[in-house]
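Mind looking over this structure? Questions follow.
With one protein chain held back, the other chains of the complex are shown just where they sit.
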Amino acid sequence: MRFLNIRTGVSIKSGLKTIAKSLASSRLTFSIVILLIVLVQNIITTPTFFKVSITNGLLSGYIPNILDEASELVIVTLGMTLVIAATGGVDISVGAIMAISASFCGLMLNGSEYRTDVFHNPYILALLIGLLGGALCGVFNGFLVSYLKMQPMIATLILFTAGRSIAKQITHGQTIYIMNPVYKYLGVQIPGVPIRTTIIVSTVIIVIMVLVTKLTSLGLYVQSVGINGSPSRLVGLNSRMIKLMAFVICGILSGIAGLVGSSSIGSVNSGELGLSIEMDAILAVALGGNMLGGGKFSIAGSVIGAYTIQAITTTLYAMSVRADQLNVFTAFIIIVIIVASSDVFKDKVQKLTRKVFSKNVSVGG
Amino acid sequence: MNNEMQQNKPSLIMEGIGKSFPGVRALNHVGFKLRRGEIHALMGENGAGKSTLIKVLTGVYLMDEGSVTLDGKPIVIRSPQDAQKHAISTVYQEVNLCPNLTVMENLFLGREPRKMGFIDWRTMNRKAEELLQELNIYADPTAQLDTCSIAIQQMIAIARAVNTKCKFLILDEPTSSLDADEVKKLFTLMRQLKDKGVGIIFITHFIKQVYEICDRITVLRNGELVGEFEVESLPRLELVKKMMGKEIEILSDLAVNKDESKYDGEVPMIDARDLSSGTSNVAPFSLKMYKGEVVGFAGLLGSGRSELVRTIYGADKAVQGQLYIKGKDGKIKKPLDAMKQGMAYLPEDRKADGIFAELSVRENIIIALQAKHGLFKRLRRKDMERYADEYIKLLNIKTASRETPIKSLSGGNQQKVILARWLLTNPEFMILDEPTRGIDIGTKTEIQRLILKLASEGKSIAFISSEMDEMLRTCSRMVVLRDRCKVGELTQTQLNQNTIMRTIAGGEQ
Partner (left out) sequence: MKDSSKSIMQSQKLILKRKGLSDTKLLLLITVSLFVILYILSAILFADRNFAKYSVFFNLFNNKAYLLMLALGLTIVMISGSIDISVGGVTGLVSMVIATMLVDSTVSAVWSIPVALAIGIVFGIVQGYLIAYMDIQPFIVTLSGMFFARGMISVINPRSVPITDEMFMCWSSARVYIPFLYNVRRHGTHDVAYLTPAAIVAIIVMIVIIIMCKKTKFGRSLYAIGGNPQSALLMGVNVKRTKFLAHVLCGLLAGIGGLLYTLFAPSGNPGNGYGYEIDAISSSVIGGVMLSGGVGLPIGTFFGVLINALIERVVPLLGIVDASWPRIITSAFLFAFIVLQSVFARGTGRRLTRSRIT
């Protein structure tokens, strides 16, 4: 018994040490720091920022809001991370895939009616069909990239252009409203649970992704394929399969995001759902310290990146910046973050401090 | 007379050079002197700091401390452009050319012939043709570079370097991917340049070449300067001792079991019948290999040796013929099939086909084993670390830690990591295509010993090397290729330099 205790004590200690070490060296630290800065800035400007209260049986406040509003982005970002790592390219069709899978789900639930509160099919089945739609889109993208050797951005351009129109065709060319309150379980609240379902869903997915990369060698495979395809093949990896898989996972995750998104507003509007989310997702991946050229990736980084983006947006809104001008500030903040975390900048700062320091020493001596 | 004066006075002097990378002190207070009109060997084990010294001199890395003087005047080199301005031209260890450009552009990039400010393509073409002809390089100046073999690319890199009006030429292991003929060509060229008063730094692991062409030797060990010596005053064994810091056993004590009659009636490990792959253009070949046998593949560059073994491994898919493994149809469609049946393949081109540059040494070592286990049976972290440490020790891999990205290892050490990767899968049949390329002589002996040990344990090994000595020392049988055809097999009694060379050249027919 005692022996066991000692063992775990030691392993925890060494675990902490390695975590601390990797934090100190990685770019991840920076995104965490930035997230903290954004939050601290909020304490100063918006005193109520950290206040959490329960209204209508739901946790509410700025923080739960950020977690809630970021959930779609977080989910999509996870998929994007894999695609970028495995192919060195981006999937710009994620927003369109969101629309497609939500439309499938809507079609299953509403039948041909455009506004109804009866489900035509079981809820779960509809969700699954929605996900299947996402997965199929992923298969399509993945096939183009891994078997036809297209450049990912171009391959996904096809669904990017056509996806929303396809979604619209699925829902008979109109926005459909799903009035059954059960539909909002996924995007708003399951009765009796005081936390928004979006937060739960995104957390669960993050956990699953972390577990998958920890328990299987998916992470290693994806990185190997992303770094160099030729040796991957020679060591027995099926790089086509792995790229395809990355796209399929990305498709499914986008599908989930689409379902969550449409459920939270109780309707399927294929023109609006997840509009421009692809850019935010790519940004989140990069903010998390991942290289867009493929190869090494960090799930944690991407997640932090996604929350950071949402925190910035929420903060700006809290400072009553107008929606259409928000972009100017966002762009500015992102550039500052990225510049400050760049190696070149760090080098320069280091040199400067060293210079100042050595001057002091020489003056002192 | 003048020449001699120059010979005696160092022209390019590096002093007190220090360079550290995270976790490694690659160079510690190293000095180096180069005279005009001399060929100066820079020697040392893998990871001794040779390439780093060169990169510091040519401005690829900035030195932490130290100084460089040129003809008495201190100079600062911050980028490869600066180095070119001081008429220093360089061939780096890994071929560094642009694969998407044509051969002639690679030759002339940065100093294209121009007419009225615009690039004069016709002149460039003509000049390139002349240059290639002069150096006997068989390449079309308008072909895209990545259609050329590594050896040709290496020659093109050399041609590019000597084409500038350089005063100093640096060659970092230029001969590692060349065959005897091309080495001869290179040496002629080096002698010409030397006579013109060019100072040449020559890095190689081939001791013989050093004694053939060099005037002086500077030895590094573990980032420290051991000393500068005149070639005449330093016998070979002494040199090796200086490099390794200890004596090594003489190579000739390796003994090969060349008794082949014992295979009679045994089921061959590998039995290829009229095998041929669609992409490689190697004529269909038949081949048998038995347990415990080391079979060499000899032939000139481009004779199809690498392509032949690639077909066996499934790296190039066979479109014709059968491959039986231990008497059963192998059904090999892709490398993974081959791996599952106990094959391993160490590829020729380390940079393109071997390493995962950004992955750590550990990940590079375990990747093949992990791929064999599959996606869901992830190796335990502890096991991975144990395997990595084991092979780092066994092959004497010089790395800051097992988590260092492989790209920051020296060339030779990268090679060892890849070898470790395949040894870890515990193969029964290993294909080693130039396993000792860029590896220092100490380790080379170790690897040869390892090959024989593996054979004696009942493994079967296909071995390709550009060094005839090495193959003669280890192989019990040799397959000879010429012009993408298997032209013969030489057994024990015929295994000597002469017969092999004759068969390769096709003289006996």
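Order as written gives the chain letters A and B; numbering starts at 1 within each chain.
The rule is short, and it goes like this: a residue touches a chain if its C-beta (ideal position, glycine included) is under 8 Å from a C-beta of that chain, and two chains touch if they have at least 3 such contacts.
Keep in mind that this is a model prediction, so the values were computed, not measured.
Across the complete structure, the visible chains that the omitted chain touches are A, B. The residue from B:148, B:309 or B:346 that touches the chain not shown here is B:148. Across B:23, B:74, B:99 or B:458, the residue that sits in touch with the chain not pictured is B:99. Where chain A meets the chain that is not shown, the touching residues are 88-90, 92, 144, 148-151, 153-155, 157-162, 164-166, 168-169, 173, 279, 282-283, 286-287, 291-293, 322, 324-332, 334-335, 338-339, 342-345. Those residues of chain B that touch the chain absent from the view are 58, 60, 79-81, 83-84, 90, 92, 96-102, 105-106, 109-110, 112, 114, 117-119, 138-140, 142-144, 146-149, 152, 160, 279-281, 302, 307.
We adopt the following convention: only the chains that are shown with their structure count from here on.
A straight line joining the Cα centres of chain A and chain B is 44 Å long.
Contact residues on chain A toward chain B in their complex (touch as defined above): 215-218, 220-221, 223-224, 227-228, 230-238, 295-296. Taken together, the chain B residues at the contact with chain A in this complex read 313, 315, 334-336, 339-340, 345, 347, 352-359, 363, 367-368, 370-373, 375-376, 378-379, 421.
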